[in-house]
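The block underneath contains the structure these notes are about, expressed in C-alpha cells.
Of the protein chains in this complex, all but one are displayed in their positions.
Residue numbering begins at 1 within each chain, and the chains themselves are lettered A and B in the order written.
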Amino acid sequence: MFEQSISILAQKLRNKDFSSVELTRTFLDRIAKLDPQLNSYISISEDLALKQAKAADELLANGQGSSLTGIPVAHKDLFCTQGTLTTCGSKMLHNFVPPYESTVTQRIKEAGAVMLGKTNMDEFAMGSSNENSFYGAVKNPWNLDTVPGGSSGGSAAVVAAGLAVAATGTDTGGSIRQPASFCGITGLKPTYGRVSRFGMIAFASSLDQGGPMAKSAEDCAHLLQTMAGFDEKDSTSSETETEDYLTNLNTPLTGLKIGLPKEYFGDGLDSQVAETIMTAVKEFEKLGATVKEISLPNLQLSIPSYYVIAPSEASSNLSRFDGVRFGHRCEDPKDLLDMYMRTRAEGFGGEVQKRIMVGTYALSEGYYDAYYLKAQKIRRLIKNDFVAALSEVDVIMGPVAPTTAFAIGSKTDDPVAMYLEDIYTLSVNLAGIPAMSIPAGFVGDMPVGLQIMGNYFAEAKLLNVAHQFQQHTDWHLQTPTMAKGA
Amino acid sequence: MSIDKQDVLKIAHLARLALNEEDAVQYQHSLSSVLSLVEQMQSVNTDGVEPLSNPLEMTQRLREDVVTESNRREEFLANAPQTEAGLFLVPKVID
C-alpha cells in the first residue's frame, strides 16, 4: 500500500479498507526497517504520527476531512514544527524545539495529514548532494553508493523508498528539482511568493521557496493545493489568487508550445541524459505539443550571479545563530567575542561557513557594487530572458542536472565542481518562475528527471503538462529494489 | 581573483567565525576558487540595467497597528542556553 497515490489512499481510507493508524504503522515499520540504510530522516515522530492518525480516522469516520486527511507525509527539517525538533541539518540547532509552526506545515496539519518525521538535508539547505548534513549523508535509494541530490535529499529519498507518501521540500537553487531528478520522483518549485516562507528557516530570502515532492504530478497537486496561497505573515507572499491545481490535470496538451533552450543542451550535458530528455520531449509531441528551439543567452551567468546573491543573503540571515537565544553555545566562553566566534565555528559546518564568508566578502565595503549590485543586475537580465522566451512558448523543457546521481564523496574536494552542477536550476530561482522535475527515464539504473519551466503562477499548467506525460508513461511508477525489500 | 590569509581572517572576524591556521589556509583556497568563479560577471556590460532584488517586483504590504501577540516568554526562554530572571544571559558586555 506504500506505492499508492494520494487519491487512491484517500479513497481507501474513506472506504475503511484500512485505517490511517494502520497506514501510518506500515510506514513507521518501513522506516524502522529501511531507513538505517538511507539515513533519510533526522527525527521520527512516532507518537505524534499515531496520535494524528487516530484523529484523522475519527474525522474520516464522521465523513469529514480533505484528500490529505490521514495521509502520512514527511517534512524537510527546515520547516519549524511546534514541539518537534527542527535542526535544519545543523549542529547549530541540534537542540532547537520551536514554539511555533511554519505556515506550510500548519496548513498540511490542518488538512489532516499525518507527520511521520523530519527529513535529512544539507545543512541550512546549502548543497546539492546531501553530504553537508551534520546528521550524515543520505543515500540514494536507487544506488546506496550515490547521493540523493540536495538539499532536499532526505525528502526525495523518503518518497522514492516509500518511507512517506509525499514530502515537503524547499528550493533555493534547485533543492527540490535536482534531488527529485536523482531519486526518480516528481517535485515542484512554485513561483516565488506562491508558498509562504513563514517558519521556513531562511537560506536566501529572495530565492527560497517551499514546494511538494511526491511520486506523481497528481500527488504534488494535492499537496500544493494545501500549501499554496497568500500569508499575511510573509511580506513577500503573493496575493495572486491560487488556482485549483487538480481540476486542470486532464486538459489535453494539443497545441502546447514547448521551448527547448539550446543552452541547456550544450557542453557538459551527459549524452545519455540528453537522449533521455529528447525521448521524453518526443512523447509530448505525440500528445499534440509542438517544439521549437529557443535561447536563454545569459544562462551561464546564473552561476556567478547566484553564488553572490545567495551567500550574501545567507551571511546576513545566519547572523541570528549567535548562541544567545537558542541553539548551540560553545563551552565556557571567555568573553562575548569568544562566545560568538567559537559558537558559530562549532555550530556551522564547512560549506555553511564558506558561504557565509563569501557573502560577507561580497557585501563588504568597497566590494558591494562589484559583487552584489552587479549580480542583481545580471539577475534582471536572466529574468528578462525567461520573460521573452515565455512570450513565445507555453513551457520550457530541459534537463534538471547534467548527469544522474553521482557517487558519494566524488565531488567533495573541488569547491566549485558541485556549484557547476546547478547550471540548469539556478536561473529559475533568480527569475522566480515555477519549475518541476518529473521522472523521464533511466540511464543505466539511475533515474533522469525532465525539467519543465513555466510562466509566473503557471503551476496548474505545469502540473497539467506533467500529469499528461505521466498518464502515458510509467517512469514515475518505478520503485527502487531496496524499497521492495520490506 | 585570489585573496590572502589576512583577508580570510578579516572576513571570518566580521562573520564571527573562529578559524585556526589550518582552516584559514583551506578557506583561502576555497574562497579564492569561488571568487574566481563569480569574477566572470565582470565581463558583462550591465550599464543601465536596474538591479532586481525581488523577482515579482511587488511592493511592501502594510500591517494594521494592532497588538496581536501575547506574552509567551517562558516558551521562548526554554530554547535559550542560559537565562535568569526572564533575561537571556551572555558573557559580560563592556560598553
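Here is the rule we go by: a contact is a pair of C-beta atoms (placed from the backbone, for glycine too) under 8 Å apart; a residue touches a chain by one contact, two chains touch by 3 or more.
We adopt the following convention: contacts and distances are computed from a predicted model.
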| item | value |
| --- | --- |
| Per UniProt record, name of the chain withheld from view ["Cell division protein FtsX", "3-isopropylmalate dehydratase large subunit", "Aspartyl/glutamyl-tRNA(Asn/Gln) amidotransferase subunit B" or "ABC transporter ATP-binding protein"] | "Aspartyl/glutamyl-tRNA(Asn/Gln) amidotransferase subunit B" |
| Candidates A:Ala53, A:Ala74 or A:Cys88 - the one touching the absent chain | A:Cys88 |
| Which of A:Arg197, A:Lys383, A:Lys411 or A:His467 contacts the chain that the document leaves out | A:Arg197 |
| Which residue of A:Ser205, A:Thr242, A:Gln353 or A:Thr404 touches the chain not shown here | A:Ser205 |
| Touching residue (missing chain; options A:Tyr245, A:Tyr306 or A:Tyr340) | A:Tyr340 |
| Contact footprint on chain A, counting only the chain that is left out | 79-80, 86, 88, 93, 96, 98, 100, 102, 197-202, 204-206, 232-236, 312-313, 315-316, 318-322, 324-326, 336, 340, 360, 363-365, 368, 372 |
| Touch list for chain B against the chain that is not drawn | 14, 16, 53-54, 58-69, 71-73, 76-77, 82, 84-95 |
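The rule is short, and it goes like this: only the chains that are shown with their structure count from here on.
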| item | value |
| --- | --- |
| Whole-Å separation of chain centres (CA-atom averages), chain A against chain B | 23 |
| In the complex with chain B, residue positions of chain A that touch it | 95-99, 191-193, 206, 232, 235-236, 238-239, 298, 300-301, 303-305, 307-308, 315, 319, 322-329, 333-342, 344-345, 348, 353-354, 356-358, 360-362, 364, 370-371, 373-381, 383, 414-416, 419, 430-433, 456 |
| Complex interface listing, chain B residues touching chain A | 3, 7-8, 11-19, 27, 29-31, 33-35, 37-42, 44, 46, 49-56, 58, 60-61, 63, 72, 75-76, 78-82, 88, 90-93 |
